[in-house]
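Here it is, the structure in full.
Only one protein chain is missing; all other protein chains are in place.
Here the chain labels run A, B and C in written order, and each chain numbers its own residues starting at 1.
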Amino acid sequence: MNVIIELEKPLLELEAKIADLKKLNETQRVDFSEEIAALEDKARQLKQEIFGNLTPWQRVHLARHPRRPLALDYISALSGFTELHGDRLYRDDPAIVAGYAYLGDLPIFVIGEQKGRDTKDNLYRNFGMPHPEGYRKAQRIMRLAEKFHRPLVTFIDTPGAYPGIGAEERGQSEAIASALKVAAGLRTPIVVNVIGEGGSGGALAIGIGDHIIMLQHAIYSVASPEAAASILWRDAGRAEEAAQRLRLTSDELFEFGIIDEIVPEPLGGAHRDPERIIADTLGATRRALERLVRLAPEELVDRRYEKFRRIGSHVELAHDSAAR
Amino acid sequence: MNVIIELEKPLLELEAKIADLKKLNETQRVDFSEEIAALEDKARQLKQEIFGNLTPWQRVHLARHPRRPLALDYISALSGFTELHGDRLYRDDPAIVAGYAYLGDLPIFVIGEQKGRDTKDNLYRNFGMPHPEGYRKAQRIMRLAEKFHRPLVTFIDTPGAYPGIGAEERGQSEAIASALKVAAGLRTPIVVNVIGEGGSGGALAIGIGDHIIMLQHAIYSVASPEAAASILWRDAGRAEEAAQRLRLTSDELFEFGIIDEIVPEPLGGAHRDPERIIADTLGATRRALERLVRLAPEELVDRRYEKFRRIGSHVELAHDSAAR
Amino acid sequence: MAPTPQWLRRRTVKPEPAGDVLWEICRSCGERLYKKDLAEKLWVCPRCGYHFRLHALDRIALLADGDFQELAALLATGDPLQWSDRMPYAEKIAGDRKKSGLLEAIVVGLCRIDGVRVGLGVMDFFFRGGTMGSVVGEKVTLLIEEAARQRLPVVLVTASGGARMEEGVIALMQLAKTTAAVERFSELGLPLITVLTDPTTGGVSASFGFQGDIIIAEAGAAIGFAGRRVIDQTIRQKLPEGFQSAEFLLEHGQVDMVVRRSELKGVLGKVLRFLAAQAVPA
Partner (left out) sequence: MAPTPQWLRRRTVKPEPAGDVLWEICRSCGERLYKKDLAEKLWVCPRCGYHFRLHALDRIALLADGDFQELAALLATGDPLQWSDRMPYAEKIAGDRKKSGLLEAIVVGLCRIDGVRVGLGVMDFFFRGGTMGSVVGEKVTLLIEEAARQRLPVVLVTASGGARMEEGVIALMQLAKTTAAVERFSELGLPLITVLTDPTTGGVSASFGFQGDIIIAEAGAAIGFAGRRVIDQTIRQKLPEGFQSAEFLLEHGQVDMVVRRSELKGVLGKVLRFLAAQAVPA
């Protein structure tokens, strides 16, 4: 159960009440303006109370909110999106959607990790967890973007790679490793958007780029909190603790220099104003691309190298006996 | 049943007799020299009778003779062969062997289609019929050859691609089409050897190269005679007739300009002197490579283009009503 | 369909209609259909949506805006093997020429599709089962070479039973020849779009058919390397449902999209405009 749904319930009820009153106000002769103003004030306070100070665990759930805009919501907001299917090798993976579209008048290729909207859809999309064929479809699209000199825009939203038999048999290590390699050397601009959940290698597989945008309440982590807890303490139940320690929020990632830009969300999360959030995200993507398309491919790849080359945190000890 | 095995039976019996007599001659005091000479004369005549004028259908069977040297016999005769496995995607296909070795002191990559020596081995090798993963392994090896500037040497011996469900599901059209494309543009020399049976796209997938060598009694065809008969007349039983019409022998292919060089075989076929045939084939390969390695990659690819560009047979009619 | 375009009227040879002149039976649902209606519906069964196989000239009329400048129109096979079985290969060819109004199993040329100039090649299954011999290989290659010179995208619409047996290994080598042309074209950064229609098998699927940057399959088309009959005979086991259909291939990751005939021109136009749009400075 998503903890945010519980949290936001009183707020949604209050907002429904306000909406009812507003309707009454318009249709009846009695004036409810004062009541409405008071309730709206209360709603603002409540919202602040609920969302003003979310814990990391609550933020994880906000990033996973069932009404949060998904990759295809962003992609469909582009003009003329055409989906391209398949890895040409084994299967078309519905957990990764890809194709081409226009961002304004700029022709781009897109790749997004797609979760489902309901249970049936989630089974089809495998909860946004790609199989090797998804990463291989992504590689194919990356190479098309390079061949035809179109920028690539990606949308990350996955708990991570799928821990299943077929995925291992068909080499998901190789598939991710190759996707990373293709992206690292791709001679066309790449803008990455972390829109929901960015979990492990499954996220990074479409996460190497020249400008990394993250939504304010998205998360990005070395592993989902559940997986991290399972790895660290053999106890997925301690996911909340892991969430706290992993530093997976946008402000922390910005401080670490992992991401380049944060798209602010309304208090309460992106799903409270999807249209604005989608427009803002695509706007940020577009501004980044307008800058990046001016660079020569060599410069682009060199800068991308330096960008990731810098990431790390290490010190040089005076002597190896310093270990003692 | 291989028709050559029946044909060569009296010859093999006679040769066994000669061998016996020779042994006697050495161990006994009686002198059999005259008898031996007479029998050897007879054997020569018999060989000429049997093999001097083989029909195309008999030549098909000679190319499929169970004791004919197979790809790995040639490859093992190279020094330091190391097998490299797998397409990195789905499976290692035993019908295609690949790796690297030295031809003399020249470091080369090799790819060969491998039939089995007996029933069990043939099941393992799928009778030399590759699956998509075989062609994809071949592509991987081609790219390695290009990356490390080593020539590529291939050995063709297959009835054709495998007409099975999995092979179709995993895109054998795409796999062959891509292998052809990689080979066409490969910036390193390629020498192709047709050593046994060269059937359809399954053969051509490793058949694009700069110098095409064919063993005298190998065959190379748009489809195996059985498949061609089935396609033409819906009757695989008419394979013999198809063999006759398809013009699949080395001398005919040389005349058509499809192959560049024929390695002569002893009367009776390569299996009657495997060592010499293997040495001659590798010798021809080596001479071709010594010439090819001197060309710049661009020139190599351009010449390869022209080589295949020329193949065809067409006329220009005066007017389209000429059809009437 | 639209009125006969100028380029089509210029052709002196006309196909001789086979079978019933007025009526056609749907292969899929068995419905008896009035040919004139069917032609208006782009040869798609109005009852079940079955896509009839389309003649090359009808396909060109469907895709090309206005004029179509045919290339290598007069190429004919040299019959390299001097093949003959129940009748000489030359006679088979002559018969198909009469029936189809074509000299060979493909028509290639230059035109616009939805406003974008392209090299367009369209195969015809009614001519020797759309098989590829010397002429098909040569015409595909000439088209690609001409498009490369003019820096135009290429669209190839396939319909083929594979390589043409009657031209033996020379037919097989057309896979190599056309592939070399595609590879060189591709190195120039120019796009190849292939449209796989019913049926596309053998040597054509295993060469340019699956070498497209974008691969479109027409709804319901049978696509594969080995034909169903050969597979049946070899493995003698039940084939999966929809085996080798366009939709099956989409699921198996082999094609970019499956498109209905009525939408094909629009989809092609969209793809072509996208690939032709002002690119990032290279």
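One rule holds for everything that comes next: a residue touches a chain if its C-beta (ideal position, glycine included) is under 8 Å from a C-beta of that chain, and two chains touch if they have at least 3 such contacts.
Please read all numbers here as calculations on a predicted model, not as lab measurements.
J.: Which shown chains does the chain we cannot see touch?
T.: Counting the whole assembly, the omitted chain is in touch with A, B.
J.: From the list B:E13, B:E83 or B:E316, pick the residue that touches the absent chain.
T.: From the options B:E13, B:E83 or B:E316, the contact with the absent chain belongs to B:E83.
J.: Tell me which of A:I208, A:I262, A:L282 or A:L300 is the one touching the absent chain.
T.: Of all options in A:I208, A:I262, A:L282 or A:L300, contact with the hidden chain holds for A:I208.
J.: From the listed residues A:I5, A:A38 or A:I231, report the one that touches the chain absent from this view.
T.: A:I231
J.: Can you list, in ascending order, the subunit A residues touching the missing chain?
T.: 161-165, 167-174, 176-178, 180-181, 184-185, 200-201, 204, 207-208, 220-223, 227-228, 230-234, 236, 241-242, 245-248, 253, 256, 258, 304-305, 308-309, 311-324
J.: Give me the subunit B residues in contact with the hidden chain, please.
T.: 80, 82-93, 100, 102, 107, 133, 137, 144, 147-151, 188-189, 293-294, 296-297
In this text, only the chains that are shown with their structure count from here on.
J.: Count how many hops through touching chains it takes, at the least, to reach subunit B starting from subunit A.
T.: Between subunit A and subunit B, the shortest chain-hopping route counts 1.
J.: Which chain has its C-alpha centroid farthest away from the centroid of subunit B?
T.: Of all the other chains, the one whose centre lies farthest from subunit B is A.
J.: Can you check which chain pair, A-C or B-C, has more C-beta pairs in contact?
T.: B-C
J.: With centres defined as the mean C-alpha position, give me the subunit A-subunit B separation in Å.
T.: So the centre of subunit A lies 53 Å away from the centre of subunit B.
J.: How many Å are there between the centre of subunit A and the centre of subunit C, using C-alpha atoms for each centre?
T.: Between these chains, centre-to-centre, one finds 42 Å.
J.: Which integer distance in Å separates the CA centroid of subunit B from that of subunit C?
T.: One centre to the other, that is 32 Å.
J.: Where in subunit C do residues touch at least two different other chains?
T.: Only 186, 210, 252-254 qualify.
J.: Tell me, which residues of subunit A touch at least two other chains?
T.: 88-90 - these are the residues of subunit A that touch more than one other chain.
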